[in-house]
Structures are given as structure tokens and as C-alpha cells.
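Apart from one protein chain that is not included, each protein chain of the complex appears where it belongs.
Order of writing sets the chain letters: A, B and C. Residues in each chain are counted from 1.
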Amino acid sequence: MNEPVDVSGLDADHARLLYRGLVRLRRFEDRVYQLFLKGELPGTVHQYQGQEAVAVGVCDALEPGDWITSTHRPHGHALAKGVSMRGAMAELYGKATGCCGGKGGSMHLGDPDVGMVPAIAIVAGGVSIVSGMGLAFKLQGSGQVAACFFGEGATNEGAFHEGVNFAAVQRLPIVYVCENNLYGASTAYHLTTLVPDVVDRVAAYGIPAVSVDGMDVVAMREATAEARERAAGGGGPTLIEAKTYRFAGHSRGDARKYREREEEDAWRDLDPLTRLRDAVVSRDPSEAGRLDAVEAEVEAELEDAVTFARESPEPDAAEAFTGVYADAFPVPSMRGGIL
Amino acid sequence: MNEPVDVSGLDADHARLLYRGLVRLRRFEDRVYQLFLKGELPGTVHQYQGQEAVAVGVCDALEPGDWITSTHRPHGHALAKGVSMRGAMAELYGKATGCCGGKGGSMHLGDPDVGMVPAIAIVAGGVSIVSGMGLAFKLQGSGQVAACFFGEGATNEGAFHEGVNFAAVQRLPIVYVCENNLYGASTAYHLTTLVPDVVDRVAAYGIPAVSVDGMDVVAMREATAEARERAAGGGGPTLIEAKTYRFAGHSRGDARKYREREEEDAWRDLDPLTRLRDAVVSRDPSEAGRLDAVEAEVEAELEDAVTFARESPEPDAAEAFTGVYADAFPVPSMRGGIL
Amino acid sequence: MTGDQVGERRLSIGAAIREAIIEEMQRDERVFLIGEDIGIPGGFGGAFGVYLGLPEIFGRDRIIDTPISEKAIAGAAVGAAMMGMRPIPDLQYSDFVFECMDEIVNQAAKMRYMSGGRIRVPLVLRLPVGASNRGAQHGQSPESYFIHVPGLKVVCPSDAYHAKGIMKAAIRDDDPVLVFEHKLLYGSKGRESAGGLDLTAHVPEEEYVVPLGQAVVKRAGTDVTIVATHLVLYRCLAAAEILAEEGIECEVIDPLSLLPLDVETIYASVDRTGRLVIAHEDTLTGGWGAELAARVVGERFDSLRAPIVRIAGHDVPLPVAPALEEAVIPSIDRIADQVRALVAARR
Partner (left out) sequence: MTGDQVGERRLSIGAAIREAIIEEMQRDERVFLIGEDIGIPGGFGGAFGVYLGLPEIFGRDRIIDTPISEKAIAGAAVGAAMMGMRPIPDLQYSDFVFECMDEIVNQAAKMRYMSGGRIRVPLVLRLPVGASNRGAQHGQSPESYFIHVPGLKVVCPSDAYHAKGIMKAAIRDDDPVLVFEHKLLYGSKGRESAGGLDLTAHVPEEEYVVPLGQAVVKRAGTDVTIVATHLVLYRCLAAAEILAEEGIECEVIDPLSLLPLDVETIYASVDRTGRLVIAHEDTLTGGWGAELAARVVGERFDSLRAPIVRIAGHDVPLPVAPALEEAVIPSIDRIADQVRALVAARR
């Protein structure tokens, strides 16, 4: 995991695109953290700093028609899949202009227009429903693929077992992306199972599994491209175990006392942004300036998103009672005849 | 699986004991089938013919203080663990003298006095709760072990995954006994997973697993003894996959049209009763008469159990409202002040 | 309502539901079935035989046999529904729904709302209910849990005509609908299993749809309104016959769907009779009868001339012994006695 990122297969545009992706996720999260501390955001946030290479690498290898499922930690997945920064930021503010109209919030970011169902904050909940997404694509013969993000902690849930087994036997077009960041909340994975490498647990389902450097966006991209091709070609699901690390706490207010400082430092040395930048610049030093420009552009996009979110209206209280049912079906507690 | 049963490690008494066990289960089930067809038994029954070597072999290797959990197909497990034929038969009749007072019936046979919790008719339900039994024994330092019976179909349930993983990481004193009879109801196991040998799925939990001829009572006994010793010694759980077959339908009224006649015949040739008898008699032809005597004794025991069950009283209707709560807590729907 | 003329086509509930599914699968190729033991050749056609013959018509691709994995079944249904399909997942016995509550309560019911109304989850979950001497884990009637889940719709058909029509409506509905069917009313085993009931009803050849949220007045009456479902509905009708001979006229209403619930029809009846009895097999405390009673006392207080009476399964797990099971489930006698007492107390 200490090897330099191999950019030999990427042209400069593509490399810059990936770098932009990483920077967008990082800056967004860093800013969200500040905004949260200032008290501008309701509820809680689970942040993605450190894991950016996973979401960006995976989503770069997907086709626009593909879908993803996400988790309680969805900001990175959302941005990488194409949810606008405005829509995501406004959603964190609980504003009417948010990608879910303020109803979903941080833990349920999503946008059907870009192929992301609302993130599921129930651990392994996405593993359960992604089978159906794959099944739909298979029945429709659409060639689409679903990528399912989840943490290593989710692999101990029954939903993981039932979902992966069913998808395997049905050979559904799914790419499972397990972000093994070593901890589920405060609990180290090796305390929760005797088999601490997720790839070693997947033989139970008879599907291919591959362990990937999750701090290397190019490696993630390539592993996903391969798995996507297999899935789309009828070869069934693949599990990618991305070895990664969250730099931040589990959620706001986590002092991370269950981790060693040395461990954190070692992983920070693998920062996916730095590693990609180093590889690109060492191939072509003139890229340095262009990558700086990317960063500046991202700053501007972010600034715009924060302004947009701040200035957006709160949802109207009446909105609380819409969207429960699909038709013009009244919320039962609102009286008016039908219960 | 065609090898003769190896009785070299058993003395004649022990062999006869095992034979008695097998015959008790077989005769009981054959009789239950007739009684059911006659309309004497309420509800439904899931029968155990063909699988007798599993329950008898396993329970013979357990200590009296050990406990078992069972399934929707519990008659064999119950008799093998020591539930009296009278108590079991009366329970099938729904009589007051049944081992659960007529409240449990066929699918919930059990008797705490002999170390059997009520059978659980939810597939894999026992795998979920047996961890707690093992945990209690571990916390109490009692040296007891819990054996958990379930079918291969249960391994696709989330409860299996969560239960076995938790027991593994806690090194609980549990012996998992998976009776792989190839079918869950009408569905062949290989249609439900890409990994049709259960032993191959257990690497995901890091515990030892062994595949055993489930039509050979001695082999089952030995595998269990070894697993029990490991469990009691702090070595954690073992999974035994018993390759077996149910001779009867899934439940009453199953015409078994989803199986081939040839397959059924091949398995019938492995009848665990015949195989043990053959081995015993070939070692000592004079045993034949003694085994006949065992059969006659079992017939008498069975006849007594049927008479007992038939003549036992129905439970009093008022009994329906007792035993819901532990104290003299009234059933809420029975009015009287407290809801 | 169902026009029981001689010579007309009569079907059991099981056959009527099968017909509804066949017609909707022919009409809309997004509809598919998923569950345990539903399509295996030589198998059961579902736990109650409702799907027998369907694989031959539609092929195994649209009748998907699964592992014993309720979470996988329900999860797959939710996911497929979100991607534009219209799955009909099957759980064999409704007792097993507790294995996939998260998929139903936290995902199916909430996805549309969480997405800001942008995603639909049209699925129809079939859930057989009812005691039949199989004990605590194979006889529950868990419909009441689900009226408490915003985002779900809950349907309880009790005759073949309405079962067919509302099943078709459910399949065309854009929301997740849970259909609870009583296993003793399927009619496949004939009259005995339901205590001598004729379990067939007229089902016209022509296509029809019965919308959710319309109660059915099964019997008109002036003295007391009885609202009941499933097997207990028939027991209420039998009790009404007995009571009629004593001069007590019961109006018996089948709500048909519990959410949406057609309170207007019930209110109108209570406005006339002034007395309400609610009867169901599901256990009393926290059952759907409580919600209906609360609605009526909240909105029709002035119409009520007497206390609202609920007659329900007693608050115990189901016992197997017939002598015990009968003591738990509302019987014709218990219904008749309670109605008699109610009317007598407030003549």
C-alpha cells in the first residue's frame, strides 16, 4: 500500500478529473466540519475524509446509467456519483433546495437523476436492497450495474449474508464495495470476527473478491472497471475490499480515543490526494499549476454551494405531509375522512 | 458414504443403546404418520425418518447437563435428548400431559428437565439464540455445551451468519449440527447458493468444520464427541455437516415430486438402522436376537405412549391464559384492572 | 354486492388471487413473483399452492425461487420496485415477516419520503395469517403492526370477489401494499377447515378492480355495527343470524383495507346504530380495533349510545391444542354473547 499511484494508464485530463473528484470530497467534508461546529447544520454528520479514493475511483468506472447505494457516511459517494454540491450542501442544511427537499438530510443523501437512491443509514441496509436493483437490471436486460458501498462492519450483519448469497446465485450485475476502514464506530473489526479480511469471508458465496489499496484512486478505478465488466457481462457480482481509513471521527464529537496516534499517522501518510498529486506531478511537473487551478475551482464551487444552501429557504411546514405515499393519498393523521 | 459402520470402538451394550435410539425415532415417526393420516393429530408434522443417525449420534456424545436447540422437525431431536415418548406423543395430540402442556405441539417440542428448549420453528431461529446459551455456560464457567440442530436451508438465513460469527469470536461452547438433507422444503440446496457444501461456507467465521456421513450413527457420535471436547475446553464452536436425507416428505401432504425416485432409492440404501444393525450382527451374529428384543421393547414403549396420549385429558381452556408471563400477571385482554 | 346468482362462476379465494396475479402479469411485464418454494417444478406453488401453474405460463424468470432468506426477498423487492419493477414477494407464513421488518419498516415505507418524494416503491407483499393448530410461530395475524407504519398500505380481503379485485388494485398501486390473507379461507381444503363455510364466491369473467379504502357492507342492520375481518368476519355473520332470530339486527362491515380505512362507511353506520363492535383474530391490545375505536370515539362521540366493544384474539401466543386455540380466537358464541350484552345494557 506504499507504492506510488500508477498513473501510466491515464491521460492528463483523466488524471485531473480524478484529482478534482478527490479534492471536491475532501474540501466539502472539511467545510462541513466547520459549518457543523458553528452550529449551522442540524443533526449529525459522518465524514469521509481519508476514504475519497474509494468513492471517486469506483464512480469513475461506472457508466452514467449505473446506480449506487450508500450508507450513513454518504457525502463522498453522493458527490462522486454526481449529486451536485449545491443539492448536497442544501440537504445538510435541511433546506427546501436540498437533493431530498430537506427530508433526508446527511444520512439519506441521494438523487435519482444521477443514479443514487437515498443513502441508507441502517448498517448493511444497502446490501439488502441492491439485489433488487441488480435483479431489475437483469430482468430488464438493460446492461446497467449497481454498485453497493458499505463498511467492513456491515459484513457482520445478516443482511450482508442474505443479500450477497442471493445476488451470487442469481448472478446479478452488482459490484460490492466494502470500505474496510478498520473500525465500525469505536470497535475494531478484528474484535468482531475471527476473519479480519473481508475478502476471506466471501468464499462462502462463491463470488470473486479482490483486496485493493483503497488510498489509491487509480487502483480502485481499475478494480471497479473489471468488476463492472464482469457484472454487465452476466458474470455476477464481485466484492472489492478497499483497505482504507477514515481520518476523522466516526461522527461529530468522536474523540477517537480507541485508536492509536501512530496508526492514524501511518494512514495519513497514505493520503489519497497527495499520492495522486505526487504521481501526476512527478510524471509531468507542469501539471502542478493545473492541479492548483483545479483546487481553486473546487473552492469556488464549494463557496457557491455554501452560499446557495445558506440563502435557500426552509421547506414549508406543509411539505412534511407530502411524499409519504405516491398518489394524492392523505396522511392518515391529518384527518379528513379517510384514515 | 457407503462404507460399513465402524463399531470397533463400541461395546455391545453401547451399540445396542444406539440401535435402540435409532429404532425409537423411526418407529415413533412411522406411527405418528399413521396417526396423523387417521386425523388423530392436530396441525401438521415434519418428520425425521432417514435422519435418525444424526440426532442419536449427537445426543449420545453430549453430557446430561448439555442443552440442545431444535427446529420445525424436532421429534427425533427430542426423543434422542431424552424427552419421554409419552410426553412427546401427548404433546403431538395437544394434551395436557404433553411435554409443553399442549401449548407447543409438534413444532415446539422441548423439556427443560432434559436440556431441550422448546424447538424453534423459525428457520435458523435456534442458531440465533444458541449463542446466548453458550454465553451463559461460559459466564457461569459450568462446562456445559449447547448443540444446535438446523437444516442446510437455515445456512442462508441472516441468523446463521450473525449467530455463528458471534459465537466464533466469543469462543462459545457450541456444537453446530447442520443436517444437510439436500432440500429445504421443495428447494434443492444447490439452487440457493453457489457453495453447496456447508463446510465450505464456514471459513468465513474461522471455526473448524467437518463433513460427516449422517447416515452413520457412530461417525456422528465420534465427530460430536470431538467437537464437544473442543467446545468444553474453551476451543470455541465447531460445525458438523451431517450428509443425510429425509425419507419422508417435507411435511404431511408433500408428494415429493421435486425429487427423483433414483435419488430416494440410493439414500434408502443407506438406511442408518440397517447399517448399524448389519455392522453389529456381522461382528457378533448372536446380537441379532438382542436387537430384535430391542425393537420389541421399543414397540411396547410406543404403544404405551400412544395409549397414554389418547387417554390423557385435553388441557383446560383456562390454561390458554397461563404461562404468558412469569409472575401472576394477568393476560391484558382478560380485563380486570391492569391492561 | 358479489351477486351470488345460481349458475354463475364461483371461485375460492386462492383461485381468485391466482387469477388476479395472472391477469396483472399478462397486463404488465414489470410484475414478477419472488419467494421460497414458489416455482420449483414438482414443488408446492407457494406454501398454499396459489402459484401452481404459473411457471408454465410465465417461465421461471418471472417466478423467482429464493434461498430461505426473508431479508433477501424483501430487500430484493424493495430494490427492484425502486428500479421500476412491480414485485410480488411472498413470505409463506406472515409469522416470518419479523425476519425482514427492517426492509419493510425502514426501507420500503420510508424510501419515497426520504428521497423527497422522488422514488416509488410499488410492491405487493403477500402474508398468510390465521391460527390453524400450528402454534405460536405459524398462526399469527400481524396486520396491526403495519397500520402503524406510515408509508405502507394494508389490505385484508375475506372473499374471492374482493380478493381478486383488490389484489389487482394493489399490484397497480404505486406504494408498498401488504396483503394479509387468512389461510383457512383460501378454500383449497374445502369447507371443513373453515368450519363448514362455503369459501367460494361469484367472480365475474370480466375484468374489474376493487379500489383500496372502500369498506363492504356484508349485512345491513339497525341495532349494532360490527366491523370484522377474515375468519372472524364469517363468525360475526353467523352470530348475526342467531341474533336476528332474537330480534337484534347487526350491520356487518368488512373494512377490506385497514390502511386506507373507509371510516366514512363505518361512521355512517355508527351514526345510525349508535353501537360499535370490532372483531378480529389478531390479539386485542394494540390491535387495529383499538385504532378504529379511537377514531370513532374521537370523531363520532355524539353518535355513540354505548361503549365500543372489541372482540379479539386474547393476548397470548397461540397454543397448539385445539381446546386452547378455540379459547383464544373469537368464537360465534363469544361474539353473540357480547353483542347481546351490549344491546341489552342500553335498550
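We take it that contacts are C-beta pairs under 8 Å (C-beta built on N, C-alpha and C of every residue); 3 or more make two chains touch, one makes a residue touch a chain.
Quick caveat, the model's predicted, so the values are computed rather than measured.
Visitor: Going by the touch rule at the top, give the shown chains the omitted chain contacts.
Guide: Contacts of the omitted chain with visible chains: A, B, C.
Visitor: For the chain left off this view, which of A:Leu35, A:Leu62, A:Ala154 or A:Leu182 is in contact with it?
Guide: For the chain that is not drawn, the touching residue is A:Ala154.
Visitor: Would you indicate which residue among B:Gly21, B:Gly110 or B:Pro272 is in contact with the undisplayed chain?
Guide: From the options B:Gly21, B:Gly110 or B:Pro272, the contact with the absent chain belongs to B:Gly110.
Visitor: For the full complex, which residue in C:Ile22, C:Val217 or C:Ala290 touches the chain that was left out?
Guide: Within the whole complex, the residue contacting the unshown chain is C:Ala290.
Visitor: Among A:Val123, A:Cys148 or A:Ala326, which one is in touch with the chain left out?
Guide: Of these options, the touching residue for the absent chain is A:Val123.
Visitor: For a quick check of understanding: of B:Tyr48, B:Tyr93 or B:Phe166, which residue touches the chain that isn't displayed?
Guide: Among B:Tyr48, B:Tyr93 or B:Phe166, only B:Phe166 touches the chain that is not shown.
Visitor: Where does chain C touch the missing chain, residue by residue?
Guide: Residues of chain C in touch with the missing chain: 95-96, 98-99, 101-102, 104-106, 109-110, 113-114, 135-137, 144-145, 147-148, 150-151, 259, 283, 285-291, 293-294, 296-299, 301, 304, 306-310, 314-317, 319.
Visitor: Just checking the interface: what residues of chain A touch the absent partner chain?
Guide: 42-44, 94-96, 98, 102-108, 120-124, 153-154, 156-159, 184-187, 191-193, 254, 256-259, 314-321, 324, 331-334, 339
Visitor: Residues on chain B that touch the omitted chain in the whole complex?
Guide: Touching the missing chain: residues 67, 98-104, 108, 110-112, 117-118, 120, 122, 125, 127-137, 139-140, 146, 158-159, 162-163, 165-166, 169-170, 322-327, 329, 331-332, 335, 337-339.
In this section, only the chains that are shown with their structure count from here on.
Visitor: Which one of the chains is farthest from chain B, going by Cα centres?
Guide: So the farthest one, by centre of C-alpha atoms, is A.
Visitor: When the centre of a chain is set as the mean of its C-alpha atoms, what distance in Å lies between chain A and chain B?
Guide: 46
Visitor: With centres defined as the mean C-alpha position, give me the chain A-chain C separation in Å.
Guide: Whole-Å distance between the two chain centres: 41.
Visitor: Taking each chain's centre as its mean C-alpha position, how far apart are chain B and chain C in Å?
Guide: Chain centres of chain B and chain C, defined by C-alpha means, are spaced 35 Å apart.
Visitor: Provide the list of chain A residues touching at least two other chains, using ranges where the numbers run on.
Guide: 158-159, 162, 165, 169
Visitor: What residues in chain C touch two or more of the other chains?
Guide: 66-67, 69-72
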